[in-house]
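Input: one structure, supplied below.
The complex is shown incomplete by one protein chain, all other protein chains being positioned as in the whole.
And now, chain A:
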Amino acid sequence: MTDTIDVIDQLVGITPGAPADALRSRRPITKEHAQKSWTALFEPVDESQASLAERFAVAVFVAALHGDKSIKEFYGTKLTGLENGAVLLATVKALAELNATKGPYGHYPEGPLSVENVDGPALDIGPADRAILGDRLTAALEHAYLLTYRPRDASPAELEKLLSTGWNTTGVITLSQLVSFLAFQIRVVAGLRVLAAA
């Protein structure tokens, strides 16, 4: 199924002819490929390495960590429609609420930038939630937390955690793209909302 609705327009609340519609329409290639990026991630041709439920659960989580209620609800509605989605949604939302903080923070390689190191939390999901989410999604959410708040703390050991719970290399790439794309989408929406309100 193909979504004919432009997701960023929908999330900003852009109506045809509005000033923000004109801002987007003057960059038709950006608009088209931002939407194609969304489709590639959320209406994938191949979901064998990252299931739809995993994708939407991570999306709800990342939107919630960004404190964006309407984007969280958008992905939450999609997750609810999937098998086991309502249970995952409740767990993911609660985890985000409990662990939301402010970024970016993290550490630099040892050297002159070490003075700019900022400590902050890492996410370690407990056994009760892990039992609901499963090892794969637990690892994905912990990685999404790292990418969202402290991307400069990434390491081979963090990727090993994904591989050891059943993600393969292609799945890790898709997951990394998905979290990183959301960081983009959420910020385009935040910026356009300000311009649309002017």
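Heads up, the rule we're going with is that a contact is a pair of C-beta atoms (placed from the backbone, for glycine too) under 8 Å apart; a residue touches a chain by one contact, two chains touch by 3 or more; residues count from 1.
Definition applied: contacts and distances are computed from a predicted model.
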| said: Missing chain, UniProt name, options "Acyl carrier protein", "ATP synthase subunit b", "Transport permease protein" or "Alkylhydroperoxidase domain protein": which is it? | reply: "Alkylhydroperoxidase domain protein"
| said: I'm checking contacts with the chain that's been left out. Which of A:S51, A:T80 or A:S180 qualifies? | reply: A:S180
| For the full complex, which residue in A:G67, A:G81 or A:P121 touches the chain that was left out? | A:G67
| Touch residues of chain A, complete complex, unshown partner | 19, 23-24, 26-27, 29-30, 32-34, 36-37, 39-41, 44-45, 65-68, 102-104, 106, 108-113, 116, 146-149, 151-152, 154, 156-160, 163, 168-170, 172-174, 176-181, 183-188, 190-192, 194-195, 197-198
